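With one protein chain held back, the other chains of the complex are shown just where they sit.
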Amino acid sequence: MPTNTDGVVTNRDFLRSVFHSMLRARILENKLSSLYKAGKIVGGVYLGRGQEAVSATLGTSLIQGKDFFAPLIRDQAGRTAFGESMLDCTRTYLGSAQGPMRGRDGNIHRGRPEMGMPAMISHLGAQVPVVAGMLFAKRLQGTLEGRVGATCIGDGASSTGAFHEGLNLAAVEKLPLVIVIGNNQFAYSTPNSRQFVCADLVEKARGYGIGGFSVDGTDLLACVSVIGEAVRRARAGQGPQMVVARLLRLSGHGEHDDGSYVPDEIRKDHYGRDCIEVAIRQLLENGHATADEISSWENEFSDEVQRAVAQAQQEAPPDPYHEDWTALATRFPLTASQPTAQPVFP
Amino acid sequence: MPTNTDGVVTNRDFLRSVFHSMLRARILENKLSSLYKAGKIVGGVYLGRGQEAVSATLGTSLIQGKDFFAPLIRDQAGRTAFGESMLDCTRTYLGSAQGPMRGRDGNIHRGRPEMGMPAMISHLGAQVPVVAGMLFAKRLQGTLEGRVGATCIGDGASSTGAFHEGLNLAAVEKLPLVIVIGNNQFAYSTPNSRQFVCADLVEKARGYGIGGFSVDGTDLLACVSVIGEAVRRARAGQGPQMVVARLLRLSGHGEHDDGSYVPDEIRKDHYGRDCIEVAIRQLLENGHATADEISSWENEFSDEVQRAVAQAQQEAPPDPYHEDWTALATRFPLTASQPTAQPVFP
Amino acid sequence: MSVTYIDAIREAQETLLREDPRVFLYGQDIATFGGAFKATKGLAEKFPNRVFDCPISEDAMIGLAVGAAIEGMRPIVEMQFADFSSIAFNQIVNQAATHFYRTGVPIPITIRLPSGGTPGSGPFHSQSMEGIYAQYPGLVVLTPASVSDAYHMLIDAVALDDPVIFCEHKFLYRWLKSKSINDDHLPIGQARIVRSGKHATVVAYSAMVHEAVRAADRLQQDGWEIEVVDLRSVKPLDIDTVLASVARTGRLLALGEAFPWGGVTAEVVSRVAAEGFHLLDAPPQRLNARDTPVPYHPKLWAAHRPTPESICEALRKLLTF
Partner (left out) sequence: MSVTYIDAIREAQETLLREDPRVFLYGQDIATFGGAFKATKGLAEKFPNRVFDCPISEDAMIGLAVGAAIEGMRPIVEMQFADFSSIAFNQIVNQAATHFYRTGVPIPITIRLPSGGTPGSGPFHSQSMEGIYAQYPGLVVLTPASVSDAYHMLIDAVALDDPVIFCEHKFLYRWLKSKSINDDHLPIGQARIVRSGKHATVVAYSAMVHEAVRAADRLQQDGWEIEVVDLRSVKPLDIDTVLASVARTGRLLALGEAFPWGGVTAEVVSRVAAEGFHLLDAPPQRLNARDTPVPYHPKLWAAHRPTPESICEALRKLLTF
């Protein structure tokens, strides 16, 4: 989060910063999508297209080195905003051994827990209590004050037991957790109607005894004000805050999926609009950026992306012969024998 | 549920019927408690003392042979009302081989799934989706119309992922499920303050998009009207209904526990009153029963309990030599060998 | 015209829906979308109100299936990946598996687990959980390795009165093809000798059967004749067929794709050691995946699981012991 010398973030700077992350993410993801189609990617590609305003606003509202952020599958923009390097991303997708997961896990699962950004497991909802635990540790260590932990999840993940247990626990422990639910109306192919019954997922907040906000996730200005407020409240000690952002996934579930099950009416309605286009209009209309600036940013970020891709592509993949093939941090003496994959003859 | 010849239940008959189940359960459980203290019980004893009005009202509101009822640990009264025989209870507690679980499982876990009363597993919340599934089957079979499935659970169980997933699923499937949460203010020793944050658990109902009711669980008349209404709505096709009944557990968590962690103020407050005493007063005041009738019922039910205990005590325990020691319904041919506990020499 | 392994699974479900009104399908994205792997493609249209998309609630999905089974239905539940059944673990091992023993009321549900590794899938879309579920009394655990078995065993699974963990191998889904679904149909609980030999026995199941056959083909060039037994069902386990094979060959390699501690290979080796000790001319051996999560990068993945090369190497040591 950019601060001026007094530590005060100006609205203009903040908006521009959010937009930078949105645009960087969009350009990066467009590139990932092409690479996927060209068969250059290891594993699947899941994009955050259409969800950048929400994700980048959250990431920008957090303080790197102090706050925690557990991104989920549509959070390229939030990762960028929280300070993840582009190389971490391209290295993982392109199978470089130098990525943060060293080829052991991939793509959207990457994280740097030691820097406050845990590495998600696939099981939806599972990161909620983990962020709660990170905050809980800080309370025990006496350094929770003014700190926030945030995670994004989807409408579908709200149906998991993990979401429920984790959020309730955070509420009971009164932890400064911000949970942003990106309700993009579908979980893979499954529409909201087969996922939950309440009119707006934010109606769940009351049942957890936590703060609840709804926002139009395609509207940058609205996101900045609503998500910003939720983060402020959590930071001020008001306990967990839920933000439900309504929007539409502007890609398939992954790049293998054309999303043809999304009805045309939905694509064409208000939430089907592209948050980047909306943001550009808002920046221009409010005089926060000029068209020239925006196109220079586009060029700049495209170059960055090209460089990050080029570098990762040059790097060696992981070498199985140099793996130690243990999942344990402890190095037990040899008497404490671990199971061996290979036959062991006497 | 007693009906007159037209199938119409009169309020007076209904109340008396609920009260009968409350009283039967109380007398039976008092006996179980003495037997436990005398070391005559196999396993633990968990009582529903103080929760009989809620449980019996629910059981009485259901139609045996048509509806489903998944009792939990404090539902002796509901079981009785739903038509469970007293012998099923005493045989299980006293270790007779003739109990419904044949010594394989015990006490509060007993059930008769083939009669619409599933046998709970210990894991809290796990019965919620099971009842949903029973109802779902009836929909597929075309016989759901007018049918209801109900289960009781505690305040503590509301923190489980199983509760959340199960209830949400029932809501999505719009099943006639009635969930009665007996908020007895403690889960074992854990107070509500360490379990959830909302002021009343019923606030969760809205988040699931289902009906929600609050009721004073110590007040028979209130229970009859509120739980009755919830059951009617479910039966009428209005989807899942949640009833949160506030009350206090009038025993320890189990008979091994003196519940000394429950503060005196709580014991003495409104919800610390005994629902049986309240019910007697209400019956008398409204002219639904006379004092003589009530004491004759007490005698009658005490005799019933004595007989059921005496019979179970005479019966043989399960005989390990006649067990077939398989958990499968399928009898595979011998080539398809099952693991053997004992060594198998060539 | 050819039929793939996934086609067979789809066909079996179609047959079941057509012939048995008690069958319904429940899972995430299985209706309109036809499932993440298209195992139910077109079935929702053909069988309205028999194929349901459900919320992301694995625990409740199995709970619902158990309830429906109590009331006489025969649900087939698709887990999107085997790995996500960890969320439904309690309902599977404590509710479904114990129910018949406890109450006498059977729970005929079939849980389809898209299992096993494929390149680039990583720790949470690659697991082989058969050895976990097989530990629990009350479950039947099936691991078809051929197109025809995929079809017939799924039909048989639904006919069983017990909960069945049906482990389908994702790698075989589209890679494994057959001219047609044949009638060479063994009952559940019987293993199949897929290749006969006299120098050593490889006991395998699921995708590893094919790796074993490849390894056997290579070793044949050196004059070794390797017998390959496809377990088909890991619980119950047809130890008789395994023992009969070991009696012929005197040497055993148990091969699996799962993690190396315990699991199917340990059960096979320890049963053969106990019951067929005198048949063995060399120490019975195991070859499993390595003791780490399944790695994501294809280069690591290929070194994590057994391959024809590592199988050949293991067999050579075994043959020359």
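In order of appearance the chains are A, B and C, and numbering begins at 1 in each one.
The working rule: a contact is a pair of C-beta atoms (placed from the backbone, for glycine too) under 8 Å apart; a residue touches a chain by one contact, two chains touch by 3 or more.
Computed from a prediction, not measured in an experiment: that's the story for all the values here.
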Neighbouring shown chains of the undisplayed chain, as defined at the top: A, B, C
Residue of B:Arg12, B:Lys37, B:Lys66 or B:Arg194 touching the missing chain in the full complex: B:Arg194
Hidden partner chain, touching residue among C:Pro119, C:Pro137 or C:Pro308: C:Pro137
Residue among C:Asp83, C:Glu168, C:Glu211 or C:Glu227 touching the omitted chain: C:Asp83
Contacting the left-out chain in the complete assembly, out of C:Phe124, C:Tyr151 or C:Trp224: C:Phe124
Hidden partner interface residues of subunit A, rising order: 100-102, 104-105, 109, 111-114, 118-119, 121-123, 126-138, 140-141, 161-162, 165-166, 168-169, 172, 326-330, 332-339, 343-346
Touching residues (missing chain, whole complex) on subunit C: 83, 86-87, 89-90, 93-94, 97-98, 101-102, 123-124, 131-132, 134-138, 235, 254, 258-259, 261-267, 269-270, 272-275, 277-278, 280, 282-286, 290-293
Contact set of subunit B toward the excluded chain (per top definition): 42-44, 95, 101, 103-107, 109, 121-124, 156-157, 159-162, 187-190, 194-196, 261, 317-321, 323, 325-327, 338-346
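What we mean here is this: only the chains that are shown with their structure count from here on.
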Chain whose Cα centroid lies at the greatest distance from that of subunit B: A
Mean-CA-position distance for subunit C and subunit B (Å): 39
Distance between the centres, which are taken as Cα means, of subunit C and subunit A, whole angstrom: 35
Numbers and ranges of subunit A residues touching at least 2 other chains: 159-162, 194-196
Multi-chain contact sites of subunit C, meaning residues that touch two or more partners: 54-55, 57, 59
